[in-house]
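Provided herewith is a single structure, encoded as structure tokens, for subsequent inquiry.
Only one protein chain is missing from this complex, and each of the others stays in its spot.
Residue numbering begins at 1 within each chain, and the chains themselves are lettered A, B and C in the order written.
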Amino acid sequence: MSYLNNDTCPKYRISKFQDNLLERFQTIRSRTETVCKPLPIEDYVVQPQDFVSPPKWHLGHTTWFFETMILLPYFKGYKVFNANYNYIFNSYYETVGVRVIRTDRGNLSRPSVEDIYLYRKYINEAMLQFFQKEMSKDVSVLFELGLQHEQQHQELLMTDIKYILGNNPLFPPYIENKNSEIAPAKTSKWISVKEGVYEIGFKGDGFCFDNELNRHKVYLSAYQIASELVTNQEYLAFINDGGYEKFRNWHAEGWDWIQNQKAKAPMYWYFIEKEWHNYTLNGLQPIDWNAPVTHINFYEAFAFASWAKKRLPTEAEWEVANDQFNWGKRWEWTQSAYLPYPGFTTADDATGEYNGKFMVNQMVLRGASVVTAEHHSRPTYRNFFQTNLQWQFTGIRLAQ
Amino acid sequence: MSYLNNDTCPKYRISKFQDNLLERFQTIRSRTETVCKPLPIEDYVVQPQDFVSPPKWHLGHTTWFFETMILLPYFKGYKVFNANYNYIFNSYYETVGVRVIRTDRGNLSRPSVEDIYLYRKYINEAMLQFFQKEMSKDVSVLFELGLQHEQQHQELLMTDIKYILGNNPLFPPYIENKNSEIAPAKTSKWISVKEGVYEIGFKGDGFCFDNELNRHKVYLSAYQIASELVTNQEYLAFINDGGYEKFRNWHAEGWDWIQNQKAKAPMYWYFIEKEWHNYTLNGLQPIDWNAPVTHINFYEAFAFASWAKKRLPTEAEWEVANDQFNWGKRWEWTQSAYLPYPGFTTADDATGEYNGKFMVNQMVLRGASVVTAEHHSRPTYRNFFQTNLQWQFTGIRLAQ
Amino acid sequence: MSYLNNDTCPKYRISKFQDNLLERFQTIRSRTETVCKPLPIEDYVVQPQDFVSPPKWHLGHTTWFFETMILLPYFKGYKVFNANYNYIFNSYYETVGVRVIRTDRGNLSRPSVEDIYLYRKYINEAMLQFFQKEMSKDVSVLFELGLQHEQQHQELLMTDIKYILGNNPLFPPYIENKNSEIAPAKTSKWISVKEGVYEIGFKGDGFCFDNELNRHKVYLSAYQIASELVTNQEYLAFINDGGYEKFRNWHAEGWDWIQNQKAKAPMYWYFIEKEWHNYTLNGLQPIDWNAPVTHINFYEAFAFASWAKKRLPTEAEWEVANDQFNWGKRWEWTQSAYLPYPGFTTADDATGEYNGKFMVNQMVLRGASVVTAEHHSRPTYRNFFQTNLQWQFTGIRLAQ
Partner (left out) sequence: MSYLNNDTCPKYRISKFQDNLLERFQTIRSRTETVCKPLPIEDYVVQPQDFVSPPKWHLGHTTWFFETMILLPYFKGYKVFNANYNYIFNSYYETVGVRVIRTDRGNLSRPSVEDIYLYRKYINEAMLQFFQKEMSKDVSVLFELGLQHEQQHQELLMTDIKYILGNNPLFPPYIENKNSEIAPAKTSKWISVKEGVYEIGFKGDGFCFDNELNRHKVYLSAYQIASELVTNQEYLAFINDGGYEKFRNWHAEGWDWIQNQKAKAPMYWYFIEKEWHNYTLNGLQPIDWNAPVTHINFYEAFAFASWAKKRLPTEAEWEVANDQFNWGKRWEWTQSAYLPYPGFTTADDATGEYNGKFMVNQMVLRGASVVTAEHHSRPTYRNFFQTNLQWQFTGIRLAQ
């Protein structure tokens, strides 16, 4: 199924069913537009990096999903909005011959933003009609999947907007927030977990993705995990100790990344007039030193941990201890590679076709971030990204 | 001087002075905005190729020219519109340290189009005030140069707009023109010129660029030059004879270009449902076979001429015979490399600093095109582009 | 320590000590030269790919190791053979300023092969003198490490020689072996292992690398592992079923690799006159269908397993069951990412400095290959390579 096949397109499959679909449909669809509301039209169009998609593409692609997965196959008499849109908003390139090349998304001035909003309206209305008439159980599953899919794109939309604005020399804020607070200082404590056989993976009734299955046993040696995330202050100590200049704490690949990118600090950090600033959704600001460090990639998370004589937790360690610390403001890098759980199998139908395809050369992140849609994540949720990417809201929790 | 240093930025220098500056200022500045009028905001933003600039950049850059070259140095008390704009709209990168990388132009969603129009208004008003008060002869020269510069960008603006729209899968027209006419069939005749010593290069009172100087003598062997440009019909015969598949008529570099680009026809030609179409400013249309072929690069012009057992004229041959044929609808590739005329010298001041810097690995084009600003070209005008570029309105006139 | 820092340079650290160092030194050093004996001088020089090193570089680099790690710091009065050789044969580039860029190795015609053999002789004699006089326990460890290092390079030397000859259009054999036998047909059986807590990792007295430590407990669900490796015949069925043409069984990254490389079969397979051949050390030969498939990368191993509705074993599954099947003729891809074992720590001295640096974006291989030095591998040995590399002798053992 095509929505699965793109590295910034969410990559999961529904396994269980949820209620209140229509209400949630309206809320979630509307929220995507709310996210875009502060943007002038120009911001919808650009794609400054391959891994970023233009906001207007997100708006169209999440809509295309409902049209292609539900309306076209299941809604009798449905009339396609514009036959070219399949080509333009389809991120699935493996089995569809003619396709916009991904890096070209930022070159497409048309369809206009106005046309895409009309498209959204048209599909929303068709979905409403369809929902009221003839939705079966099978389609409900796709419906739920479409909602999860759109929530995941909402997060990407926010991180892409931040990238677009935060790499513009004018550093425009996303929204001016006069009352932004300074984070209070907190002291991290070590939470101890005993060795033993534990169970991880999804259990219960709600929705989960298939990469959270099967629930299975793991043997963990005794370990400790930090109650708090690493702060900007702590990360600055690493920088000031020559963190980006000494090979010793880095993976060989990470060191190459530093050389190629001339990296010296997390993404969005700027040293201006002898003071560190970072770009936030609120514009360029002096760094809030007590706040958790963010926009670091796996190489940086690993190097920091090595420098601190600690390590990152495995995803099993994180999951087993997750109810003993606060999480949810930053995706947390683990030292686990993104691999199938024991007993992981792929369904025979289309939705199961490609579940394993991202399970190589990516690392697992656990938690959620400030821009994750509400109720979207959970303790067993497995997010994953390549080791060089910084543009998500990512953080570091240490273990030992 | 910085406006000179960019391969899609006009590259010339004024040598003589013209009248009616203020009136021409208003007309020319206004025309730039008229060119952009049909565009929705999205079209102002994108940069699908390195050699294309976003329309909003052209709007800003031509304005920045007047601010930086005239208002800042000569208008006492002038207050800069926005200090960041120098960084954003400056195409001159050699001696200015901090600069937007050229390929990044399409990533800059801000300043917004609205802000750029405000910038234009602000500068137009300041120029008006300045003009009425204190313009000296020296500044008049820069004034004229700014107008020539803006006219050259008007042409680039049109060719860039065509590229942006003509490479969009929706093929939106720039303006719908219901009454477009089909070109009538014409028969080309051979115009004969006797051997002898001729003079070429600018003479007279008006404005010219320094690459048109010195006027000098050349010895020409007897030659013939075609009265008409090569038509689409004639070019199709070349294509159908395997023109793009046989090495024989191509430069080695041209053949490499074919392989890399998988070129099979001029830019904007599309073979759809067994018929050749091309993208025009009026949208995708069946090809008008009697019209001159256009959007071919030097390699293609040369290969066609070789295939036809003819050759391209030299720029001297073209200039000597130019009053015996009609020209002005297409820039015409010559077989002359862009090199200095005898006695060409560079002025000591800033405007003369970089005049020779493009005189390598480019070929001369003579004439003018349908999107050249009125009164901008003349028989001695020397346009020039790299041999692989197709996005200008270029054509072929044969010689023998 | 510098020998650790190169992706085709062995990457391990000694933890325990072994006997008979001098005798083993002579045997192992001599074997490296024996490996090169069949080569004309031209074969010592070339580097057809970045991941391949010229044989003469291997000869020099393994020698440089003993000179730099032992003779220079510990052998009083030792006189360096040639000061430039440190620059030429040092694969350690992170902390040494001036260095031959890796991809340049194939451009260095000098030092000549003859000079490198003189260098080996000089170092062997110096090591012999040193050994007889003053070797301490500390140096013994480095001595052992040098031998392990040279053994690992012997394997790389063989795989690099195969690459050099197998990509030459003349397909010269490494040695003609008239009596090569055809592999007999074998039937693979499923070996069953019960669920439970198992221990993996090195235990005992001999030598091991630190990535084999700590020995630790793992919980394994019940599984089955194949008694035999996948054969060429079985792999051909995958190819013939459109294995390289259908996206379904591949990782997204693997699919990109296919498109970029136009991959259609394992490395060294050539379809000649309607029959499959492969290049072997014995020259170009019709494929031996009962033999295990080899020279496949991780993507191919994974895709084959998916196509067969099976999976690769984890490294723990492989290790726990390793005494129930034969292994040692092919490195076997596992589905385990190369990551630190629980309790893995890095030593404070130089040899421990960089142990973790390869533990990202590589997969573990278990076993040994036909070109691994005798007694070099063991059941707990962890080999690892990037997922796109095919030039090692790699194979597939299925699990379920």
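Keep in mind that, in the parts below, contacts are C-beta pairs under 8 Å (C-beta built on N, C-alpha and C of every residue); 3 or more make two chains touch, one makes a residue touch a chain.
Since this is a predicted model, take the numbers as computed values, not measurements.
Partner chains of the missing chain, restricted to those shown and counted over the full complex, are B, C.
In the complete complex, the residue from B:Pro73, B:Gly328 or B:Gly343 that touches the missing chain is B:Gly343. Note that of C:Asn167, C:Ser188, C:Asn282 or C:Asn322, the residue touching the chain absent from this view is C:Asn167.
Across the interface with the omitted chain, chain C contributes residues 40-48, 56, 84, 87-88, 100, 104, 106-114, 164-165, 167-170, 172.
Although one chain is not drawn, its touching partners on chain B can still be listed: residues 5, 7, 94-95, 197, 216-219, 221, 247-248, 250-255, 298-299, 302, 306, 311, 335-337, 339-340, 342-343, 353-354, 356-361, 363, 387.
Here is the rule we use: only the chains that are shown with their structure count from here on.
Distance from the centre of chain A peaks at B, each centre being the average of the chain's Cα atoms. Centroids built from CA atoms put chain C at 37 Å from chain A.
Centroids of chain A and chain B (each the mean of its C-alpha atoms) stand 45 Å apart. Averaging C-alpha coordinates per chain places the centre of chain B 58 Å away from that of chain C.
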